[in-house]
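The complex appears here without one of its protein chains, the remainder shown in place.
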Amino acid sequence: MSAATQLYLATLGTYICVNVIASWALDLQFGVTGVLNFCFIIFQSAGAYTAAVLSLGPASTSSGFQQYIVGLHLPFPVPILGAMVVGGVLAGVVGLISLRRLRSDYQAMVMLVVSVIATTVVSAQVGLFNGPAGISLVTNPMVSLIHASRQTQIWVFVAFCVACMIVVGFIMYALVYSPYGRVLRAVRENDRAIEALGRNANRHRMQVFIIGGVLAGLSGALLVEFIGAWAPNGWFYPETFVFFTAVIVGGRGSLLGVAIGAAVVGVGVQQAVEYLPITLNPSVIASLEWIITGALTLTFLWIRPQGMFPERRRRFPVPGRAAPPDFSEELSPVREAFDV
Amino acid sequence: MSEFASAIGFGIVTAAILAVSSVGFTLQFSVTNVFNLSYGSVMTATGFIAYGLNNAGLNIWSSMAIAALGGGVISVLMNWLIFSRFIRHGLSRFGMVIVTIATGLICDNTIQAVVGPSFYSYNVPLERVHDIGGMLLTTQELIVIAIAIVLMTLTHVGLKYTRLGTAMRGLSVNSSLARASGVPTRRVVAAAWFASGVMAGIGAVALFLDTGAFGATTGSSFLIIVIAAAVLGGVGSAEGAVVGALVVGISTEIAAAYWNAELKNVVAFLILIVVLLVRPQGIFSQLSSERTAVG
Partner (left out) sequence: MSESTRAIATEPLLVIEDVARFFGGVRAVDGVSFSVPRGSLTGLIGPNGAGKSSVLGMVAGAIRPDRGRILLDGEDIAGLRPYEVARRGVIRTFQSASVFPHLTVLENLILGVPPSSEESIRACFFARRSWKRTESEHVEAAREILGRLRLSAHGDTYASDLSGGQKRLVEIGRAIMAKPRLLLLDEPMAGVSRTLAGPIEELIANLRLEGMTVVLIEHELGLIDRLCSPVVVLAQGKVLMQGEMDELRADPEVRRAYLVG
């Protein structure tokens, strides 16, 4: 296999893992608990920037090439852990100001604005994360960790991403398919009723907001350590929407569905457009990807809002009889999805 | 002192542009209860329609008028083809927000695919600057302010004294009651979308004139500021939108003059967040929290 093909496959693999982790994070917040996190992208970015500035050396050593804060040149895996912590803390702060008793579309507005403020400030304050040019020259941790060929280093990193994805998968499974997960879904379904049954809906929303922030931070850290750079034009507020599409298309609330949605929407759409038999100039390609993403969302919301792989109906085994099959493909009516 | 006066001058121009845009946004929201996040794309589209006409030789004000009509048509089509169908399909409030975002993305990126990443400008004659009490305003800016004042007056009078205006107000306060009283909902809703599109068009051309250089993303970037003004004044209230526009317009320009020009929009954003947290219904509140979308 040629080096180019290997790099291509490795890139595909990493992007899929990162997108799956991020989509699961949003699914926990939006799919399971019903929190319309319209500033999701800033948590992934916070993780990316954190990992970058923790793994890079001090900015002064770059002799003016780029400016940024911190710069501690910390070894693997500290930058990644730092990214997760920052993602969680930022989520806590944003959650405090936005998870209040507002009607859902107003709440979405607050989060959208937070997202816009974030890109505006990061672009304007060049000293923070090198402004609009963004941070680059982030090296892959495997380069210093493993003494082997460049290809091997990359594959080890991909394996690491896959391992992270599997661990996150187990965590998601434990959280969602449990009494705790059931309460989360109840918060989504009818928060007035769940509060009348003794549970604090907003505390649960805050919890999934923070957990989601941690996971989003992890996804950002992995991605930046692979591509080596991160800039504001890669995380403007519409980027959150790509993850929403992944969750909607895949099947909100369903872990498998969202994973597939992440692969299809996050990576598949982009790859499909790249390999169209017609040659288009790059900005048109980017626009086409967005148009397809938007069209996918509208299509699914119209004909199959529960997604390709809908949330499973929980059936409990009747004592004395064999357990009924758990998975049931329901063609639920539209009204069931997104019921406020 | 003259710096202050000129900042106020810029603020009034911005407020004029904002007022027209925000009233369009808020009027449509008050009648249909749909938070239309594709409004920015409509602005961009109309701004470019005007560019096409202007580039072909038409003067900017006629281009504005025709583009505004185009904006009205686009908005009505968007509602007829997309939004109203989803509403009738039973999609909830936040499902609709996602629908409007998706529509806006498709619209924006179609425009971007066509016009590319470059920046454009209108073909306008050199302007004379007038000194009005320390504020330095060009002829165009004065015309924009005049248009805004006329439009706001027309809107106010229209909402209060015409049958259509009363029907719109009825739908905004209590849609089921209005429907039951025989208000021709579909037609009034279409009229609201049309009006909103027209104002988006006028606001867009005024904005593009003001910023000088514009591109495929200018409309969407401006949307958040429009929403800030609308929410501050109280979404659903036309007077509120005007007050909100004045506050946001002037405060952002003062911030730009005395603090940091690049961060002037952040002022608008912070205003929006503070309002949403402290008094989400805005200054002139009109809403209850349990309204359903009308399509």
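For clarity, chains are labelled A and B in written order, and residue numbers in each chain start from 1.
The criterion applied here is as follows: a residue touches a chain if its C-beta (ideal position, glycine included) is under 8 Å from a C-beta of that chain, and two chains touch if they have at least 3 such contacts.
The shown structure was predicted, so the numbers you read here are calculated from the model rather than taken from an experiment.
Student: Counting the whole assembly, list the visible chains that the omitted chain makes contact with.
Tutor: Result for the missing chain's touching partners among shown chains: A.
Student: Per the definition of touch given earlier, which of A:Q44, A:Q67 or A:Q207 contacts the omitted chain?
Tutor: A:Q207
Student: Per the definition of touch given earlier, which of A:A46, A:V138, A:L175 or A:V269 contacts the omitted chain?
Tutor: Checking each option in A:A46, A:V138, A:L175 or A:V269, the one touching the absent chain turns out to be A:L175.
Student: State which residues belonging to chain A touch the missing partner chain.
Tutor: Residues in contact with the chain left out: 174-175, 178-183, 185-186, 189-190, 192-201, 207, 311, 313-316, 318-319, 324, 332, 335-336, 339.
Following the convention adopted for this analysis, only the chains that are shown with their structure count from here on.
Student: Across the complex, what residues on chain A touch chain B?
Tutor: 36, 97, 100, 102-106, 108-110, 112-114, 116-117, 120-121, 123-124, 238, 241, 244, 248, 283-284, 286-288, 290-291, 293-295, 297-298, 301-302, 305, 333-335, 337-340
Student: Using the touch definition up top, name the residues of chain B that touch chain A in the complex.
Tutor: 35, 37, 82, 85-86, 89-99, 101-106, 108-110, 112-113, 116-117, 224, 227-228, 231, 260, 262-263, 265-266, 269-270, 272-273, 276-277, 280, 289
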